[in-house]
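A single protein chain has been omitted; all remaining protein chains appear in their positions.
Chain lettering (A, B and C) follows the sequence in which the chains are written, and residue indices restart at 1 in each chain.
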Amino acid sequence: MVAFVLRRLALLVVALLVSSFVIFAGLQLAPGDPLAALSGGRSLPPEALEALRAQYRLDDPFLVQYGNWLVHAVQGDLGQSIAQRHDVATIIGERIGVTAQLVALAAVIILVAGVGLGVLAGLRRGPVDAAVLVVTTLLAAIPSFVAAIVLMSVFAVQLGWFPAVGAGDGFADRLHHLVLPAIALAASALAIVARVTRASVREELEREHVETAVSRGLPRRLVLRRHVLRNAAIPIATVSGITILSLIALSAVVERAFGINGLGATLVQAAAAKDLALVQGISLVLVAAFVVGNTLVDLVYAVLDPRVTVGSRAA
Amino acid sequence: MSADAVVRTARSRRARLAAGDVVAWICGGIIALAVLVAILGPLLAPHDPNAADLNDQFVGPVAGHPLGFDAQGRDLLSRLLAGARTSMLGPTAVVVLAMAAGVLAAVTAAWRGGWVDAALGTVMDVLFSFPGILLAILASAVFGPSLWAAVIALSIAYTPYVARVLRSAAVRERAQEYIAAAEVQGASAVAICARHLVPNVAPLIVAQATLLFGYAMVDLAAISFLGLGVQPPQADWGVMVSTGKAGVLQGYPAESLAAGLCIVVVVVAVNLLGERLGERRR
Amino acid sequence: MSAPLLEVADLAVTLPVEGERRTVLHDVSLAIGPGEALGLVGESGSGKSMTARAVARLLPGGAAVTGSIRFDGTDVTALRGGELRAYRRSVAMVFQDPRAHVNPVRRIGDFLTEGLRLRGVARAEAARRAVAALADVGIPDGERRLRQYPHELSGGLLQRVMIAAALLAEPRLVLADEPTTALDVTTQSEVMAIIDELRRERGLALLFITHDLDLAAAVCDRIAVMYAGAIVEERAAAVLHDDPLHPYSAALAAARPAVDRTLPRLAAVRGRLVSAFEAPAGCAFAPRCAHAQDRCAAELPPLRPLDGGAVRCARAEELRGRLAPQEVAGG
Partner (left out) sequence: MAEPVLEARGLRKVYGDHVAVDGVDLALAPGGSLGIVGESGSGKTTVARMIVGLTRPTAGTIAVCGRDRSQPARGTAERRRRAREVQIVFQNPYASLDPRRSPADALDEVLRLHTDAGADERRARIAELGELVGLDERMLRARPRALSGGQRQRVAIARALAAQPRVIVLDEAVAALDVSIQAQILNLLADVRARIGVAYVFISHDLAVVRQIADETLVMQRGRVVERGPTEQVLDDPRDPYTRLLRASVPGPGWRPVRRGAPTTGGAT
């Protein structure tokens, strides 16, 4: 177990290094003059260009540039956003909160509604199961931005129950503003989690060891809790974890749809404006969150399944 | 057949008989229709999809324009039909690229095992740290926004998912005794993979490709929605959901909803079909 | 014999398979007295495991059961809810594949004490009994084993754990479904010895399901031979091998190579095995039988008493004494 944790942490460091390198290299090697890219295509006075050249040490060898960038990044210095005329780290600091809240709210929705519906459908054959199956089939196919438009159109524009745009201030107002975006973000992921949960519960129900428990005269609720749900929790936790992690990137779409000034929306603006320092900084933060989250999912899996000693979770 | 096997078969048959294959045929029909429209789209469009007339802004259905007009007074039906092309072509390209890379990686890893498997696994693990949408946003920052940058980015991001699922299937198949028998017969690795291994995981490959198409369609549309994929004024379902957003806020959701519905219908059909194909394997 | 503990009469079972109903058991009648051991012997598809499942009320959903199963006088097929659970606690099952039949994510201790705890036995007392039960099945370091997970134990050890769990429930009848088939032969010998010894010690009745006639003969009082979903012969274990009444029992004994002498050639049975659902009209074994006549294909004879046992063969009387193993050799 200790060996597994160490191995997984080593993999985490490697993944962070490689992905940071890919982010750096990808953007640095972008076609065209890096100065033009760094300046976002604006024409800058020569002294500004010179300052940029010095700041990014563009005359150094490539790996040295990467090393410098990484060292600065670790210290919290992600450079300057030219388009926003601001420190990248500061911009990220300002915007990360709302994105984290949005993803967290969506995660709660997924865990409660997705796992709940899945367990219900898994245990009850018949109309309940059929209804969940139909609903999740539809839901799984609704892209987050379509869900956003529909929710906005119905609950914000037609009914006026929720605000259509913005993120709000203060706890209650923020929550009020984030309900629709979180639902839009969670919708299809919820369906996927529900279906996997249902399938896992079904699979466990038919396991031989469950038959053993039944044959020993255990009451049904105990069989379900100790043998069916306990064992189904392993794949459910894994899939829920991965699905929730995928929302980190998807939040960009929902933030754009609802006009929320979060990390994702900022990333999209920066990409469109070729504001490379900002793109690098935000990408790095998002990938790091994703990779760390993946490691956590693997560790949870190892805790739930005593058979795990080496290797990673099954596909 | 052992008693356990009999019991399992009895159970799974029961589960499968719950829904007939009618659903699969309907889904197949919808997909065929979408493909047809993608090929013939502009020819089927009753009007020029890019002809704008601001007098017709947000006008509802009228004779000759069964879906009405968008914010710029363009015929909605014509734009939907014309938009099918990029909306279908993009995901198709992603599926072809990601499946080709994924199958190759999976079969190579399963066949060679050992360090080759470990190395490919590590590469896939690293690729796995880039969510598709994020990679596509990065690609648009580097190469400028375009459908093809997004297609390449998504293909790369999907490859590890395909490779993971297919690798475990290929490893199972590789361990089957008929594969070992073919090796002892002196057949070459490539021949065994091509004649035995791949055909026997083919149902899973097809099921994976189908599911992947659905994901690719949604993600590409999302990227176009963000303005980093297909560029307006070209008609595309993802772009139309985005350009229709202004109308939604003003109480005219027709454009966004119609384009969104097209995506949902195709994705539901593709997902259901993929599920059926996956089930048939067992 | 005193009143039987388990009495199965005219049991027939069908299962839904691919939209049609398939017969898996077609006519099974047997009785086991308290403390008695009955071997149920047959090849794949004979229905021996299905018989045990029917007795344990573990048939898959959709199974249709006719005939009667009585345990200690109560009709087992009618039991519901709490009564069914109480019945299951007095009938313990030992399965063929312990690896699949023990929950992989719970400790051995949980597996062994789960039933006891439910009956209100205190935690410490349950653990003490579990350790004692492990010692009974030849596992000395019980305290350590209780903390282990199933994947840390070999198949042989896990099957002993399964037996210990069965005995902890203090059942009156043990259903053992090929308990040693997945084990090595030396381990099989030990596990069978354990089952045999503990059963006799505690006066438990045993329904022992196996494909191995010799193994059944070693630990059972009587043996019932099944073919295609029906019992074809039932006999005292001591005489079945040397003096079979049904041609199939004789063929089964003769087809098995011997370890202590070299046979010039095995007495193979022609044709392939049939399951109950594909069995022809008349005697299911007739197409493969060296002694079959036209009447065998016409009608399935009932199981009728003969020579202290029972047999289902139209020619049983005429073939009596002619089916001993050496007679069949060369067929």
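The rule is simple: a residue touches a chain if its C-beta (ideal position, glycine included) is under 8 Å from a C-beta of that chain, and two chains touch if they have at least 3 such contacts.
As the structure is a computational prediction, the values presented were derived from the model and not from experiment.
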item: For the chain not depicted, the shown chains it touches; value: B, C
item: Touching residue (missing chain; options C:8, C:112, C:192 or C:245); value: C:192
item: Option touching the unshown chain, where C:102, C:245, C:269 or C:313 are the choices; value: C:269
item: Those residues of subunit C which, in the complete complex, touch the missing chain; value: 43-44, 138-140, 148, 151-157, 160, 184-194, 196-197, 211-212, 214-215, 217-219, 241-242, 251-252, 255-260, 262-263, 265-270, 272-273, 288
item: Touch list for subunit B against the chain that is not drawn; value: 176-178, 180-188, 195-196, 199-200
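The rule is short, and it goes like this: only the chains that are shown with their structure count from here on.
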item: Chain separated most widely from subunit B, comparing mean CA positions; value: C
item: Centre-to-centre distance between subunit C and subunit B (centres being mean Cα positions), rounded to whole Å; value: 52
item: Chain centre separation in whole Å, for subunit B relative to subunit A (CA means); value: 21
item: Touching two or more other chains - residue numbers and ranges from subunit C; value: 97
item: Touching two or more other chains - residues of subunit B; value: 4, 11
item: Residues of subunit C defined as touching subunit A within the complex; value: 56, 58, 84-89, 92-93, 95, 97, 100-106, 110, 114-115, 118, 149, 151, 165, 169
item: For the subunit A and subunit C complex, residues of the former touching the latter; value: 207-209, 211-219, 222, 226-227, 230-231, 234, 304-307
item: Touching residues (chain side subunit B, partner subunit A) in the complex; value: 4, 8, 11, 15, 122, 125-126, 128-134, 137-138, 140-143, 145, 164-165, 167-168, 214, 218, 221-222, 225-228, 238, 241-242, 244-245, 248-249, 251, 253, 256-257, 260, 263-264, 267-268, 271-272
